[in-house]
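A single protein chain has been omitted from the complex, and every remaining protein chain is retained in its original position.
Right, subunit A next:
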């Protein structure tokens, strides 16, 4: 169990995402967390599933290695549920928009579902 450095809440997530801090983001997840991504290439009947903190760390390292801007807009918290939207821009102007639903357990993210769409 990694020692928690920061409680997971909307503000912490916003700070980590907008600061492209992959390490901090990864630390928010439980060891056996599950992230499901639904988009054009990963339809609802077969979403992409990223299981466990190691795979999730790689996922966030990849995303955060990109020189793009992220803006977390709306955060809604309701007990152990958290939701936010995120608008992202690549340097060439391509935009991505994501909506994420999170389930927290013992102060860590246990389950996250991301729905995203992009310019094409």
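Note that a residue touches a chain if its C-beta (ideal position, glycine included) is under 8 Å from a C-beta of that chain, and two chains touch if they have at least 3 such contacts; residues count from 1.
The working rule: contacts and distances are computed from a predicted model.
S.K.: Of the options "LuxR family transcriptional regulator", "ABC transporter ATP-binding protein", "Formate hydrogenlyase subunit 4" or "RNA polymerase sigma factor, sigma-70 family", which is the UniProt protein name for the chain that has been left out of view?
M.R.: The chain we cannot see is recorded in UniProt as "LuxR family transcriptional regulator".
S.K.: Return the single residue from A:63, A:99 or A:115 that touches the missing chain.
M.R.: Checking each option in A:63, A:99 or A:115, the one touching the absent chain turns out to be A:63.
S.K.: Just checking the interface: what residues of subunit A touch the absent partner chain?
M.R.: 37, 39-41, 46, 55, 59, 61-68, 90-92, 94, 96, 116, 118-120
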